[in-house]
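Only one protein chain is missing; all other protein chains are in place.
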Amino acid sequence: MTGVAVRVDALSVERSGRRVLDGVSLEVPAGTVLGLVGPNGAGKSTLLAAIAGILPAATGTVRLGGSDLAALGRRDIARMVAWMEQHSANDIAMTVDEVVGLGTFPHRGRAWSRAQQADAVAGALSAAGAAHLAGRSWGRLSGGERQRVGIARALAQRPRVLLLDEPTNHLDVSAQLATLECVAGLGITVVAALHDLNHAARYCDAVAVLDGGGLHRIGPPREALSSATIARVFGVATSVLSHPDDGRAVIALDGHLGGAGYSSSPRDPRS
Amino acid sequence: MSRLRPSLAAASALFLAACAAPGDADPADAVGGSAVPSASPEVAATAAVAPATIDNCGTPVVTGTSPERIVAIKSSAAELLLALGLEDRVVGAAFLDGPLETGAGGDGGAVSVISDGLPGQEAVLALEPDAIFAGWESNLSVDGAGERSRLEELGVLTYVAPSACKEADYQPHPMTFAVLMDHIREAGDVFGAVAPADALAADLEARLASIAPDERGLTALWYSSGSDTPYVGAGIGAPQMIMGAAGLSNIVGDVEDTWTSVSWEAVAAEDPDVIVLVDAAWNTAENKIEVLQDNPATAQLSAVRQGRYVVVPFAASEAGVRSVSAVADIVDQLAGITVQD
Partner (left out) sequence: MAATARSAWGLSAVLALALIASLAAAASIGVAGLSLGTVWQVVADHLGLAAADVSALTDAIVWEIRVPRVLTAAAVGAGLAIAGVVMQALTRNPLADPYLLGLSSGASLGAVGVLLLGLGSAVALSVALPAAAFAGALLALAASLAIARAAGAIGPATVVLAGLAVSQFFAALTSLVIFLTAQGDSYRQVLAWLLGSLAGSTWTTVVVAAAALAVVLPLVVAWASRLDAFALGDTAAQALGFSVRATRLALFVAVSLLTGAMVSASGAIGFVGLILPHLVRGLTGGIHRRLVPAAALGGAVFLVWADTLARTIVDPRELPVGVVTAVIGVPAFVIVLVRARRRRAS
């Protein structure tokens, strides 16, 4: 798919009467990976939820491949956008195939036959590098394996856009990188909220820095993740270096900035 | 609490008087103005009882005192006291099962009813009783009239109808009229009415002997309550005692319990000749007949199809002074019932 996969125009979202996202506009070209970074409460999850059509827009629009989200039905949206959850539930009494099969939900009924569903599941499993897990019981998977299966489930939806909300928080580092590599290499449009700035720098084509419900900066990692921006938004001193192999941005942490520099967003519900 | 001191003192005085001079004082005379009919010298002599301790449902109770201020809980206790002529000494009755039957002593309507339900401790103690006669052991609990040990400390004698002891060891096994007479005599010892108790027991025994039980060997069900699962008289309690004396064979008679829940199927399997209906204000005999007729299964019982019912008032369904009349009443009702196969 070419063109713009996701387009957000002056989007504002309210939750419990509070404006948690204010006037955000951005574009995600098809096939690229956009990383969303920002402190807690900046609005990353909210933005993802708005793109998925789960939270309504108070003002502004979201467009998926040119179609206005507000005009689409839930199932239509679900056929275009897949969501990967942060924490997989512990006790799902299903096999890997069955969990991945859940992803075909939006396509069941008139759209896909049983055979097509089975195809989608098999394809998704191999694209996610989880084909070897087929037939296993969910309860016995490790955290990293569950994440793979989660990706496979999202892929079984045959979406154009994949949304991930901090997909690597609870994994150990090798699982983290394996997940991000897999996701980045899929070739579909990905919007991922990430905690780790270096992950964003390494795997994303573009990074959007959110702060207090607003979009602070968006651009390639080297531009968006400048020391000045990081200091301003995160309240930490960093040096942005160049990787010796390919010159990509590598962010070295120098220290905490006390006093006025610490930005715990006044609108952070957790502060 | 201070109001109790005088009665505590009085109780102690009585106690000491009784202990100090066994055989000298007639407890009945010490209580001036009682309703006990004046005793002849021979009776007066035999009426003096040496204080003894009996085991009442596991609690020791001293006999030979003559409580002046008795609270009766449940009709069985109240009616026994009335039958012993102790009405003047009953300061209050509670948790009755129906209108009190006039006893040998006087008009039962003069007894003041302090509570329709189980009274609390304060309500009972406010009457400054020196004795409580409970028809059910559960009446004497923390959320009822009070725990027995506590009441003893306050100088209140507590006595439970022995046929209603909860612990299996104390339950009559089975309940018989002989046991009932013993209980009546024991109550006479406890409440200082030995002569009336003897007289009452003798009277009841004579009346019982004069009743000719039904000769036909009819089978019966004693239906107390319940519609889906009937609660019925079983093998060792008052219902069995009464039915046996009336000449009825209890279809649940081999269950070793006083009352029990059975299934209608079990009843249908036996198809009793007669159904004894317990008539209570909260669950009348008419109501039970409706239940029987409304249930398509029980409607087929021969007793239901032919209306072979005998009615017994609830207060007569527990062992007490009404039991003999209940037998007579049942025999009378049976005389009017014909059983064809």
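Read from first to last, the chains carry the letters A and B; within each, the first residue is number 1.
In this section, a residue touches a chain if its C-beta (ideal position, glycine included) is under 8 Å from a C-beta of that chain, and two chains touch if they have at least 3 such contacts.
None of the values given here were measured: they were computed from a predicted structure.
Here the missing chain is touched by one residue of A:84, A:120 or A:240, and it is A:84.
Only one of the listed residues, B:227, B:306 or B:325, touches the absent chain: B:227.
When the missing chain is restored to the complex, the residue among B:97, B:130 or B:273 that touches it is B:97.
Looking at A:22, A:97 or A:166, the residue that reaches the missing chain in the full complex is A:97. Of the candidate positions B:161, B:291 or B:310, contact with the unshown chain belongs to B:291. Take chain A: the residues that touch the chain left off the picture are 49, 52, 54, 74-75, 77-79, 81-85, 87-89, 91-95, 97-98, 102-103, 105-106, 108, 118, 135, 139-140, 153, 157, 163, 165. Not every partner is drawn; the one left out touches chain B at residues 97, 117, 224-229, 231, 252, 255, 259-269, 271, 280-284, 287-288, 290-291, 294-302, 314.
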